[in-house]
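Everything below concerns the one structure shown next.
All protein chains of the complex are present and in place, except for one that has been dropped.
Should a chain be cited, it is by its letter among A and B, assigned in written order, with residues numbered from 1 in that chain.
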Amino acid sequence: MSDHPRDANPNVEDVAPGAIDAEEYTIREGILGYVIGLVLATLLTVVSFYVAKSHQFWQPSVPIALVVLAIAQMGVHLVFFIHITTAPDNTNNILALAFGVLIVTLVVVGSLWIMYNLNHNLMPMDQMMHMQRGL
Amino acid sequence: MLGKLTWNAIPWDQPIPLVSASVVFLIFIGVIVWIIVKGHFPYLWREWITSVDHKRIGVMYLLLGLVMLLRGFIDAIMMRSQQALAFQAEGYLPPEHYNQIFSAHGTLMIFFAGMPIVIGLMNFVVPLQLGVRDVAFPTLNSTSFWLSASGAFLVNISLLIGEFARVGWLPYPPLAETTYSPGVGVDYYLWAVQISGVGTLMTGVNFVTTILKIRAPGMSYFRMPIFCWTALASNLLIIAAFPVLTAALAMLQLDRYLGFHFFTNEAGGNMMMFINLIWAWGHPEVYILVLPAFGIFSEVFSTFSRKPLFGYRSMVIATLFICIVSFCVWLHHFFTMGAGGNVNAVFGIATSVIAVGTGVKIYNWVFTMYGGRIQFSTPMLWSIGFIVTFVIGGMTGVLLAVPPADFQLHNSMFLVAHFHNVIIGAVLFGALAALTYWFPKAFGFRLDEYWGKWAFWFGFLGFYATFVPLYVAGLLGMTRRLQHYDIAMWRPWVLAAAFGVVLLFCGAVAQVIQLVVSIRRRHELRDETGDPWDGRSLEWSTASPPPAFNFAVLPNVQGEEPYWTIKRRSIETQQMSAEPEYKPIHMPKNSPTGFFMGFFATMGGFAMVWHIWWLAGVAAAGIYAVFVWFAWRDVDEYEIPAEEVAAADRARRRVRQEWLDANAKAEEFA
Partner (left out) sequence: MSTFEALQYDPYKLGRGYGEGGDGRDYATGHGERGPASARVIVGYGFWIFLLSDIVLFSCFFATFAVLRTATAGGPSGAELFEPWRVAAQTAFLLLSSFACGMAAMATRARSHLWTQAGLFVTGLLGLGFLLLEAQEFATMIVGGNGPDRSAFLSSFFALVGLHGLHVTVGLLWLGTMMAQVYFKGFQTKILGRMLCFNLFWHTLDIIWVAIFTVVYLIGVAP
């Protein structure tokens, strides 16, 4: 219906999540990416186990440290295995991920906050009986 | 061998369910036999049951939804009549039965009427408005439909074989645990909702992908019709919220089937976690229903005021705002259950804030009408009725959002009146507006205006006659779900509500008559050009009904309201745009995959309800087998030759050229 060329538009074609844009890498580079990801993930896992088990750290900080390490490792997986990047062709994929993270945060934090308050005001029968029995 | 299933599952000793179930069952079998005997089955199988065409699937969803709406309405009639009779008396429905009725009423209306109607409308309209041929995953679409149908089937079969849940439309533990609900009712509910929930989730994936990745060339985000934006927001909510429903119900199933202790009284269970999770789904769910309704009204107001939608950008922002904030308010469904002042305050404020988004929309609709040339056709009547009704319902909602007020009104008839006010005002009125608006596009002829207007007035007035008395009863202290009551002060209001239901019933009858009369008069009501309402978006550029491929050539969208611009240019220049070059079109092949998935899901659900483990295993194997068989097929598409495409499109262009010639001089340039 129209003769207008589409090249006036600067936006590039989106990339499917999980795919590396086909033109731009060799097999060697690809494998290297996975190897780096594996090494980093292993490192983060070992550190996590060490932090959890060792008694050298101030105990209250351990859960936070573990969460930070876990998030870092998730990031390693996302970047090196799932190939999420911040390039414009990946924007839709990142937006979707951000939406998912938002919902997860709302559900988890919301539930924990609500349940903490509910439990404080209305302790489940079982826990009350345990407290009374001194268990 | 047959688990818990025995002949006693059929309610021999209860006349009402026995007779009604038998009648329904006989009608169902009768219809199937008639279809087969008259030789319609091959056509139905080929063109509808195995269809992966979004238009056909949309129509089937609507049919399912409307039938379930009537079924749920019958439950409502029974409830109102029972309450009208049961003042210091027992009425005609014993408590065990009455409890099943109000549970079935809510379950059917939300899951099997509301959702299918809304999803059906999105199915039919969205690809046409986006200027494309089908959704992202057509066979998945078909599977979604058949899984919803499977769930509806399970709920209905419980009337004849076994019983339904007695715990309300949301199965709160510990009442819903095996200790207090040892029968099969809750299990029927759980499997029906889980199975259809999977279907709905897949619809969410399908439509988000379609709207974000499959649009006509040139259709950027701000060139999409507003209905597509609301469909996007609704489907994003489906993806975000339905997993929470699946999780909460799965935990209850684990408690019931495998003796887990998520929500039990003993061994540390915490039943409030169920309430928390189920409402974290439940609130977004009502927005899933209402957002597409808002989109429908945007389309109707714009078309029937003959003006572009006012404030399109703020509508988009308001829609996305509502989408996100709807995930921040769920505690308002259980203010009274002990979270304390701080938590209640935060969620109460969030609930009031979400009204701002809707307020923006109301103002935009009103400003769309202002200065326009309004046509009071049936869709416009429903839309104006919606504005009045929804504003009232929204205000009672903001009233309930104040925790101290809610402590008085929680679970009273005031609450019942509020949520019916907003759901009927938005979703039902929207569905009826949409039905009248898009019916000609789907079937090629308009619906009769005279009976449409009668249906509107009975429905509109009937709604107020039914629910305003219930608001009053709630303020006088009447709680919900009462099988009988003794307080004389409530009696006149309950009787008034029963009268209101009579008006609603007349509305339903008028709606059915409208359909019958329209079919009889279809030649007079024929929609020749495909554009009966002088529409503004791309679906009106196709013939009525559109060919399987929707558009012979995907439209090249060059601005907002693409069809309106093309149309005005044609009228001004007195000629149609140039005939395009026709090429062969590849469309996805029909497939029985969806139907067989639904079949095995029904088999599996029924088997799990009655503890027939071997049959459940067969069903699981069947589902896997169907999946592999579908994945193995080599040919996904069939080709429509260019000549066939050309023939269909030339017919469409010829009709429009004739219209142009006939109307050229009379056209008024606004």
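Note that in this section contacts are C-beta pairs under 8 Å (C-beta built on N, C-alpha and C of every residue); 3 or more make two chains touch, one makes a residue touch a chain.
Only a predicted model underlies this, so the values are computations on that prediction, with no experimental measurement involved.
> Which shown chains does the chain we cannot see touch?
Computed over the complete complex, the missing chain touches A, B.
> In the complete assembly, which of B:L64, B:A240, B:I275 or B:V645 touches the absent chain?
B:A240
> Identify the residue among B:L5, B:L201 or B:A442 that touches the chain left out of the display.
The single option touching the absent chain is B:L201.
> Please identify, in ascending order, the residues of subunit B that touch the omitted chain?
Answer for subunit B: residues 132, 136-137, 201, 204-206, 208-209, 212-223, 239-240, 242-244, 246-248, 250-251, 254-255, 258-262, 264, 266-270, 273, 277, 308-309, 312-313, 554, 557-561, 564-565, 568-569, 572, 624, 628, 631-632, 634, 636, 669-670 touch the chain left out.
> If you put the missing chain back, which residues of subunit A would it touch?
Within subunit A, the residues that touch the unshown chain are 4, 6, 8-9, 11, 13-19, 27, 30-31, 34-35, 37-38, 41-42, 45, 48-49, 52-53, 59, 62-63, 66-67, 69-70, 73-74, 77-78, 81-82, 91-93, 96-97, 99-100, 103-104, 107-108, 111-112, 115, 119, 124, 126-127, 130, 135.
The rule is short, and it goes like this: only the chains that are shown with their structure count from here on.
> Please compute the C-alpha centroid of subunit A, do the same for subunit B, then give the distance between them in whole Å.
Centre separation, subunit A to subunit B: 34 Å.
> Contact residues on subunit A for subunit B in the complex?
1-2, 4, 6, 14, 92, 99-100, 102-103, 106-107, 110-111, 113-115, 117-122, 124-127
> Taking the touch rule as given, give the residues of subunit B at its contact with subunit A in the complex, in rising order.
Residue list for subunit B touching subunit A: 212-213, 217, 236, 240, 244, 265-273, 276-277, 280, 324, 327-328, 330-331, 337-340, 342-343, 553, 555-556, 558, 577-578, 580.
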